[in-house]
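Just one protein chain is left out here, and the rest sit where they should.
Presenting chain A:
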Amino acid sequence: MDLPKEIELLFRENLPLAKKIAKEIERLTPLVLRKTGLEKIKIMNFCGSHEWTTTHYGIRAVLPPEIELIPGPGCPVCVTPSSDIENLINLAMEGYRIYVFGDGFKLPTVNHYKTGQISSLSHARALGADVRIVYSFADAIEDVKKDGKKSIFFGMGFETTAPSYAVLFATQKIPKNLMFYSSIKLTAPAAEYAVQVHKEKKRVPVSGVIGPGHVSTIIGAMSWDFFPEKYGIPAVVSGFEPIDVLTGVMIILKNLYTGNITFTDLEYIRVAKREGNLFAKAKINDVFDVVDAIWRGIGTIPKSGLDLNDKFKEYNARLLVNEKPWDYDLPPGCRCNEVTLGLAYPTDCPLFMKACTPARPWGPCMVSMEGACAVWARFGSSERVLSIVKEVR
């Protein structure tokens, strides 16, 4: 049996273990409530993939009602500002070839609803622009070598995609006709921002954070230590199988009960390390500078993005455009900003599954497979979830 199959059996299909952990969570919950005086234990998962696992496997339904799992701003597609897509549409219409991931291709701009405006890169392609979907930056490099056309790669993503750009830039083998438009976001400042918003808006405070597993593979679980150290909030870096997420919840409850909240727990030991991927981090530091970045629907979060440093400025496609300050960039009626901050569930949005569906997304959280709205649309009440919940209970 190969390793991926073993992992699947251990962490995904292990029903007796899921039952065991769910039972321990159920028994710990009243103890934690009594000890902390909280009425509800609100746990924020940062990552879009955690939201996928949580919803797909019906994890909310196997937890006691006092535990609330809320999605956080962890979908890079959802938080890519409209201005970035508008800039790339303009460059595409000027004759540049644009390489983009599939999710970025469909992402609507704030002009989505205005007649006569180009509403996405897919719309630009329909109008004759050269926009190509690629699987990776490496694929774009291979493709661009076939001719000399001036091209731009739309570099979206979090710290997980950053190494794929950084290792290739660091080797200095990027063709001269391929520029790079960085829309890379850093996760920790946004997670901190989301937790603070709950405080400011006098909502039930966030009592625990499930940190992103693959981002932490790069930046290290220790990057989340500011939650326990500065805010007294337990943080755990979990993997993406249902057992991983359930274990994450159990660890947060355990820490809340003991009050022993000193550093980030690492559940996803099989992939991530406390110090992260030092090789990838070094390459990222060689190639990128930390900059202020715009998060869609939210605005500018200081030091929450990466842009190519001066050494690579001949490749920097951002220098081709006039950067404008953030302006509210969601289409009318869309509540994606509240969804990404965990202030609203997708079903709270009046457009959800009415004007906004996975087939015709109105707002950004409905585009990517990991956007909270798209996840809820696909799996929120499926028969499969209900049958899994029944089995675990």
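Rule of thumb we're sticking to: a contact is a pair of C-beta atoms (placed from the backbone, for glycine too) under 8 Å apart; a residue touches a chain by one contact, two chains touch by 3 or more; residues count from 1.
We take it that contacts and distances are computed from a predicted model.
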Undepicted complex member, UniProt protein name, chosen from "Pyridine nucleotide-disulfide oxidoreductase", "Dihydroxyacetone kinase subunit L", "HypC/HybG/HupF family hydrogenase formation chaperone" or "NADH dehydrogenase": "HypC/HybG/HupF family hydrogenase formation chaperone"
With respect to the chain omitted from the figure, which of A:Met179, A:Ile251 or A:Leu330 is a touching residue? A:Ile251
Touch assignment to the omitted chain, from A:Asp84, A:Glu192, A:Asp307 or A:Glu370, lands on A:Glu370
Which listed residue (A:Gly74, A:Pro108 or A:Gly208) would be found touching the missing chain in the intact complex? A:Gly74
Any idea which of A:Lys42, A:His214 or A:Arg335 touches the chain not displayed? A:His214
Suppose we count only contacts with the excluded chain; which residues of chain A make the list? 1-7, 9-11, 13-17, 20-21, 24, 27-28, 31, 47-50, 74-77, 101, 103, 135-139, 142, 156-158, 160-161, 163-164, 167-168, 171, 173, 212-215, 217-218, 239-240, 243, 247, 250-251, 253-254, 257-258, 266-272, 277-280, 283, 368-370
